[in-house]
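As you look at this complex, bear in mind that one protein chain is not there, while each of the others sits in place.
Lettered A, B and C in written order, each chain numbered from 1.
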Amino acid sequence: MVRVQTAALDPGALLGEFCAGRTDCGGVVSFTGLARAATDGAAVSVLELDAFPGFTEPAIEALVQTARVRFGVRDTMAVHRYGAIRPGEAIVFVAVAAEHRRAAFLAADFLMDKLKTEAPFWKKETGPEGERWIEPRAPDYQDAERWSEDI
Amino acid sequence: MVRVQTAALDPGALLGEFCAGRTDCGGVVSFTGLARAATDGAAVSVLELDAFPGFTEPAIEALVQTARVRFGVRDTMAVHRYGAIRPGEAIVFVAVAAEHRRAAFLAADFLMDKLKTEAPFWKKETGPEGERWIEPRAPDYQDAERWSEDI
Amino acid sequence: MLGRLRDIAGWREQVIEPAPDTLHGLRARLAQQDGVLGQALQGPGVQAAVNKVVVRGDAPLLAGDEVAFMPPMSGG
Partner (left out) sequence: MLGRLRDIAGWREQVIEPAPDTLHGLRARLAQQDGVLGQALQGPGVQAAVNKVVVRGDAPLLAGDEVAFMPPMSGG
């Protein structure tokens, strides 16, 4: 399931829903991305994500399908918030269910690296020093690069 | 926070609680281990975990501390159920919060590998063919072995 | 207009009539209205999507087509 939404994102409710009734998967890995009150020492009062509905979801769906096939996992969930997000609020929630935990960890890790560099969002941080449009950080590119060769 | 309990384990509630009010961490990784209805093709009607309360918690706490120091993560939670567990129910919930997601993924992955091989639990599967005490699987040892050298 | 292009343009969506025949024509029209925006649309990494499909180079446009201009993505 892939969804983008402006409504607040409840990681606990999403994980509960995702785990319910699974008797064929030994492991569920989730990642929750939270808005931080500061990045690189600069305070952030609000993070604004711009999405392109109708374009952003299929792009995420493609990344999810790649992860599912590559790591042979049973099920995935990816919910991404956009709009104005305050520190401490969840930006993204990803969950992966697999028969064994190794595949679930790898798929979730892969998916987050891909989302962080390739998902069609545009981010603006607002703090006391004004607004700043941001692009993926160098470590994000390095993380994503890890998957370019088969492991 | 480390806890062992016989009561049912609610992964959603635990993740919600763990994420609440965090403004200093960009990423939370969780792992939920679920009891499967079959292992290696053999049906399992109930999984019974024996723990040694007062001994099991400190052993898990030691693994958690190792993970925290090794990967420099901010916070961890590990809740392990014992007693009789039915297919689909959660056996273990682990969550790690870190400033950046890489450390959170590594610490959660490490902690699960260690828990799966070193945590003081004794497991018995009951199915149509009777009871079977189980030990860590070969892949579990291989997974745990990955961390024996610095990476 | 997405991301920083929206801030530069000062608007997100606009109906442009009559519709230009091509994407190049649309870019020219926008540059005529707003030189700063016109320059930003030529900036590095700016992509265009017609009806939610990324288009490289030029493309024909029909009335009712939706065109999106996207600066380099920030990722999720």
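Descriptive notes on the structure:
Here, contacts are C-beta pairs under 8 Å (C-beta built on N, C-alpha and C of every residue); 3 or more make two chains touch, one makes a residue touch a chain.
Note that this is a predicted model, so its numbers are computed, not measured.
Across the complete structure, the visible chains that the omitted chain touches are B. Screening B:L14, B:V92 or B:L106 for touch with the missing chain picks out B:V92. Within subunit B, the residues in touch with the undisplayed chain are 33, 49-50, 52, 54-55, 58, 60, 80, 91-92, 115-124, 131, 133-136, 140.
In this text, only the chains that are shown with their structure count from here on.
Closest chain to the protein centre (all Cα atoms averaged), using per-chain Cα means: A.
Separating the centre of subunit A from that of subunit C, both taken as means of CA atoms, is a distance of 27 Å. Between the CA-based centres of subunit B and subunit C the separation comes to 50 Å, rounded to the whole angstrom. Annotation: 23 Å between the Cα-based centres of subunit A and subunit B. Annotation for subunit C: no residues touch two or more other chains.
With touch defined as above, residues shared between interfaces to two or more other chains in subunit A number as follows: 33, 116.
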